[in-house]
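Here the structure is laid out as structure tokens; the discussion comes afterwards.
Every protein chain except one is present and positioned as in the full complex.
Letters are used for the chains, namely A and B, taken in the order the chains are written, and counting of residues starts over at 1 for each.
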Amino acid sequence: MTVAALALEGITKRFGAVTALDDASLTVRAGTVHALLGENGAGKSTLMRVAFGMLAPDRGTVRVAGTAHTFATARGAIDTGLGMVHQHFSLVPALTVAENVALGGRGRFDRAAVAASVRDIGAETGLLLDPDARVATLPVSAQQRLEIVKALSRKARVLILDEPTAVLAPDEARELLAWVKRWAVGERAAVLITHHLADAFAVADDVTVLRRGRTVLARGVDGLTESALVQAMLGEALTVASGAPSAHDRTGAPVLALDRATVVDERGIERLAPTTCEITAGEIVGVAAVEGAGQAELLRLLAGRLRPSSGRATVPLSVGFVPADRHRDAVVLDMPLVENLALKDAAQARSWMPWPALRSETDALMSRFDVRANGPTTPMRALSGGNQQKFVLGRELAEGPVALVVENPTRGLDIRATEEVRSRLRAARDAGLAVVLYSEDLDEVLALADRVLVVHAGQVQAMPPDRTRVGRAMLGAS
Amino acid sequence: MRSVALVLALTAIAVALLALILGASGMDVGRALLALSRGAAGSWDAVLSGTLVRATPLLITGLAITLAFRAGVLNIGAEGQLLMGAAAAAAVGLAWPGLGLLAVPTLLVIGAIAGGAWAAIAAVLRLRFGVLEVISTLMLNFVAQYLLSWLVRGPLQEPQHIYPQSASLAESARLATLVPGTRLHAGFLLGVLLAGMLAIVFARTAAGFRVRLVGANPAAAISAGRIDAARVAFGAFVLSGALAGLAGAVEVSGVTFALYENLSPGYGFSAIAVALLARLHPAGVVGTATLFGALEAGAVAMQRDAGVPSVVVSVVEAVLILLVVAAEQWRTRRVAAQVGA
Partner (left out) sequence: MADAVAAFLEGTVRTATPLALAALGEAIVERSGVINIGLEGSIIAGALGAVVAANAAGTGAGLAAALVAGAAVAAVFALFAVRLKADQIITGTAVTLLALGLTGTLYRTVFGAGGAALGTPTIGPLAIPGLAALPVVGVALFAQPLTTYLAIALVPATWWWLERTHAGLALRACGENPAAALAAGIGVARVQAAAILFGGALGGIAGGTLVLAQAGTFVEGMSAGRGFIAIAIVVLGRWQPIGVGVAALLFGAASALQFAFQGMGWQLPYQLFLATPYVLTLVALAAARSRFAAPAALGKPVES
């Protein structure tokens, strides 16, 4: 039996009360491509950060080519021959390709020598790059090549690629995967972190599936069926109390509507393909997607926070919106609660601010939504995450909107707060609001939604909240 | 109430610091502090003709800085905006000496417009071209200083063409004296009124609330408040310049009565300290501007009577800013640590 290129054994990692990894393991054979699969939050990235020395595990062993290592920093991992390409590149756009490759070295910087080594790696691996090109001018696919070249220039023998196809166009993704397959021979190996089944089947020799921090499947890809893989990734549904489905009459006119709406980002890449959909009063429409599939754009179109690049969005002014990044987009931490209440649609406020009335509104909101704080003048910063979220949700519902768009509303909340938020959403639906809910927790979407919009690679498709169908569609399984 | 306590505390710290520095330099601390207090508050005349006259430009310019910083605009060009306001007011006052009762209001409005226009250059550069306002306003300070220097030697020079200064304004173009026999002019009252107005604007009006939101968290102002943050910041920038320009006009119309090259001993920079020490609260600015006015008026007396260099007060001002900055950082971190964020 040959020695594994990389082996993680019995890794446990806790963050406070949360167990991110629970006795997880991964064995990568030399000469293979290994797909590491799992839903959002299954622990894939945490496991790889442990492997790469960016996180110290509470228990367990990291072996590279048979030798156990305890890395203090990423530097140690790099020195043993590991290389990692993060989903969010760590490149310096203003510097050239060669300069980015050389970053972190010591002594004299020999531009010509670094350029030559970039060319050598290119000739050897096919990852062609102009060493003198400024990174800011490179397309994303070339930036990704550069990240790989950076790792290779440090003599990486095991490459860990975190969601490498997420930022690429389909052709570029195919090309990259084919390259990984060609490269991982001999003593080299590649780990592909992904939630796209197709990627795994396209190039992987072995797969490991993580679910809720545990390794639930580890085997060769030969003879593995797609449904077995989906089953392993999604597991049995957690019991999220489903509650009664919508009793509201859903034959009314649509409240929110998109008509062939698209979103094109500043680099000209289409994040959302032409989408037509209608959300009517009295339903919760769940949005299921893996990270970066285009759901953020879809939600912002529906909330009236983003204008479509083409097509039409019909959205009334009174839409409540609870964005995922609360601290950045929803509140002002240094202002008191009453001012955070007034923040909503502050652009519409005229002449004098009715603070006494707003204070009693804040009081009412606090008691109605069970926001635990001293009073309306308490700064937002002093509230726990759960109370902040309840406050934001209450604020967005306060003025009787006709629709509500919520994004990851229970992330980071404890069980009690989570349950409260969920029942609020149901109550809003029952009161006749059109509700759109995205959550990275698929079971939460399924438990609350009357129907589901699945977003995969910018394509939106509607379906009933059937776990297997939704799960397969969002992972891109045929 | 809190701002009164703040100013008292700052005053106590300032005096203690001063004593420390003077003691360390081997000077006669008692004599120097006595001279300082006499110069700043030893008599009605010291207060009215010294401290408060000196405080007036600091007060109005401090409000200018407060408005800009509250909106997240780092306007460090108040000095240039003040000079342009002074120049425009003097030019109009000299060109039309017969405005009568309208002269003073006209001068003040013209000064505000000129200061606002000078700030608008930097505001447009930021909005349209993304030029950092810190750099552009710094450049514009120099340009304003040279423009002024040229004006008092060129088109606005006094008739004899000897001194680098303009002719004097007509009596009708001068701000009224508040207390007969002193130099205290109506500009101080105007500053206090403006401080009250700005405090009300911030605390009670929708526009002031939007300014605070944009400064505190532009992303949330845009997403949750649907505010056009760039427009709000632009408006605050220009208005800030207008206030600084007004301060220049007040100085010309209330104190110097003519345009001089060295009209401002750096009011625009001291005003940053004044505004920051008041933690960007307009009411607090009245207090800190008065404190700085007293320090600077007292420093002149201290230099004259005790031989202590007047620049020593800059040290006090600087250390006060650094103390406030450090306390602020410490407080933010402590709150963050408590919440566990």
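Heads up, the rule we're going with is that contacts are C-beta pairs under 8 Å (C-beta built on N, C-alpha and C of every residue); 3 or more make two chains touch, one makes a residue touch a chain.
The shown structure was predicted, so the numbers you read here are calculated from the model rather than taken from an experiment.
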Touch criterion as defined above, residue of B:Ala123, B:Leu156, B:Ala283 or B:Val313 at the omitted chain: B:Val313
Contact partner of the left-out chain, one of A:Pro93, A:Gly126 or A:Pro316: A:Pro93
Chain B residues touching the omitted chain (full complex): 21, 25-27, 74, 76, 121, 125, 128-132, 134-136, 138-143, 146-147, 149-150, 153-154, 269, 272-273, 276, 307-309, 311-319, 321-322, 325-326, 328-329
Residues from chain A at the interface with the omitted partner, ascending: 73-75, 86, 89-95, 99, 102-111
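One rule holds for everything that comes next: only the chains that are shown with their structure count from here on.
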Mean-CA-position distance for chain B and chain A (Å): 49
Residues of chain A touching chain B in the complex: 305, 321, 323, 328-335, 339, 342-353, 355, 379, 381-384
Complex contacts: residues of chain B adjacent to chain A: 204-206, 209-210, 212-213, 216-217, 219-221, 223-228, 335-336, 338-339, 341
